[in-house]
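For this view, one protein chain was removed and the others were kept in their places.
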Amino acid sequence: MLWAFLNRLIGSVGVLVMVSMVLFALVHAIPVSPARVVLGMDASEADVAEFNHDNGLDRPVVAQYLSWAGNALRGRLGRSLVDDTAISRTLAQTLPVTVELVLWAFLLALAISVPLGIVSALYEDRWIDQSARAIATLGVSIPSFWLGLMLISWGAIQLGWFPAGGNVPWTDGAAAHLRAMVLPAMALGLYYVAIISRMTRSSVSDVLLADHVRVSRAMGLSRSRLMIYVLRNALSPIVTVSAMSFGYMFGWALIVEHVFNIAGMSRALLNAIIRRDYIVILDIVLVITALFLVANLVADMLYRLLDPRLAK
Amino acid sequence: MALLEIDDLRVGFPIGGRMVEVVRGVSFTVEAGEAVGLVGESGSGKSQTALAILRLLRPPGRIVGGSVRLNGQDLTQADEPAMRRLRGGTISIVFQDALSGLNPVFPIGVQLTDVVRAHRRVSARAARDVAVETLELVGIRNAAERLGQYPHQFSGGMRQRVLIAMAVACRPRLLIADEPTTALDVTVQAQIVTLLHDLRRRLGLGLLFITHNLDLMAQICDRAIVLYGGMVMEDGPVGTLFDAPKQPYTRALVECVPRLSDRAGDLQPILGASPVPGELGDGCPFGPRCAMRLDRCATQRPPLVMWEASVPGAPDGHRVACWNPVP
Partner (left out) sequence: MTSRLAMVGAIARRPAGRAGGLIVCIVVLVAIAAPVLAPHDPLAVDLGAKLLPPSAAHWLGTDQDGRDILSRLIWGARPSLAVGLLAVVIGTLGGVTLGLTSAVIRGLWEQVAMRCMDGLASIPLLIWAIAIVGIVGVGPVQLGGWTLPNESKIVLLVGILYMPPLARVAYGAALLEARADYVKARRLQGAGLWPVMLGDVLPNSLSPVIVQATLLIAVGIVVEASLSFVGLGVEPPAPSWGNMLADARQFIYSGAWWTYVFPGLAISITVIGFNLLGDALRDTLDPRKSAGAGRLVV
């Protein structure tokens, strides 16, 4: 088990390094240099040279990469080339916001999908199953940002039950904060409700047909005990898909944050993109990548833990 | 009163608007402590009969007629909670899926004790003791240590033993074994049959042994019922069935089993194909393949009649369903 974990960990680190190299290379491959972005297209050669020298941009690319990487590993993510704020400070402010949004969306999605999937499997082809299937098709087709807009239009503007966006920090009260999370969590989560509920349904369906379930029935086990047996067997694929979904949510969270004006990583990232603040873009993307890789690692490990045949 | 009395049992599947019967009026009994074989090819309805007894038919299949009496109580009328009490407690079944019959994510100890506690109000410790005792009964050594192990840590034959242990843990009156050895190696097959024989003796179990393997059945059963096309063809002591079968199908079955003493070229297959449920006419299902068929065999179904009323070892005597029995 430990070996498997280390194996995967090294793989994940490898991916992180690879992505950082690709993006770093890309930054240095584009024609417009950071100097010109900051100083303006009309800046003189001398000013550009001075800027480059001050910021270490006149060294060879590999040297720049190594120095950036070295700093990053020590937690010094550098400073924005545009407004000179420390990137780690930006991340410290925005990362928790994004992570919290994803967590709420994930929990909401799980709370709806798993029971829905189980009931759909138990009552195959009845109305609950048909409805769940319809919801799943819709959920997977409606873009989350449009869903967000529509939710704001109904929930916030017409009904007035929820705020239309923006950050409501915990210090303003738990209830207010949670109310502000509802619509964004729904917008982000619906897609994954569709996916997880379908996976749950098919996993439970498959298990219900298994030989060992027939044996358990033949042994006269009670319905509740039988359910426990079935669910425990159906768990693996559901957990895997859920953990992976958690990782993928970080991508869509950026879009949903933008819709709801939430000051999470998306705002920092999108601002950085507009301002051509390359190091910020790089750092934020890598942090998101790291989060995604951790989610996948957890998915992998949970899968191994759940199957006694693998957990040697 | 017999332990198990099956009377004109009919099991069918609704397909395309009509009811296709796979068990078409089967009647037989099993006495307490008796070992009865249920023999037939695939599609003869033997497994469906077994599932029907325990009301474990997979929907949309269902019992469409007849009765199944256990100690006088008609199981076809029992409700589901009553059936749950009986399954694993009074009647048990062992299937052929030894490799996949155990739940892979729970230790066998848990699966065993769950069966015990489903039928007896005992403490966890007492259930555990019963589990260990039963595992030892079926020949698994170091039972106490192995309780925490998972099915994948057991070989195929051992897994079947565990399944048998689960089935007999609550000392049922009747054990139905549905092709318990088909998925196992030949050497292991003999061991399992010996085990069943042993258990029967020690626990006083009634046994309904379902198989298509005549020799295996003969090693353990006193009496056998031959099924074909969802009907009972012949029902009598094993010895008589082998030595002096009256039904042409029974004779053909016995003759097509290869023996070491056979010479090359002596194999006697039964020509023709197995009947397809739903496409059987009104006559005898074996008619199309029978060397001794008469005209009336195609249109009239032969009733199951007593051939010899009392034969030693077969309280029910020897019954045959045939218009033209073997002389």
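Lettered A and B in written order, each chain numbered from 1.
Following the convention adopted for this analysis, a contact is a pair of C-beta atoms (placed from the backbone, for glycine too) under 8 Å apart; a residue touches a chain by one contact, two chains touch by 3 or more.
Note that the structure is a prediction, hence the values are computed from the model and not measured.
Considering the complete complex, the chain that is not shown touches A.
Within the complete assembly, A:G251 is the residue of A:G70, A:P115 or A:G251 that touches the hidden chain. In the complete assembly, the contact with the undisplayed chain comes from A:I142, out of A:A69, A:I142 or A:L231. Among A:V48, A:A109, A:I288 or A:L306, the one in contact with the hidden chain is A:I288. Seen across the whole complex, the unshown chain contacts chain A at 15, 18-19, 23, 26-27, 30-32, 136-138, 140-146, 149-150, 152-153, 157, 164, 194-199, 201-203, 237, 241, 244-245, 247-248, 250-252, 254-255, 258-259, 266, 269-270, 272-274, 276, 278, 281-282, 285, 288-289, 292-293.
In this section, only the chains that are shown with their structure count from here on.
Annotation: 55 Å between the Cα-based centres of chain A and chain B.
Of all residues in chain A, those touching chain B in their complex are 210-222, 225, 229, 232-233, 306-309. Chain B makes touch with chain A in their complex at residues 54, 56, 83-89, 92-93, 95, 97, 100-106, 111, 114-115, 118-119, 150, 152, 163, 166-167.
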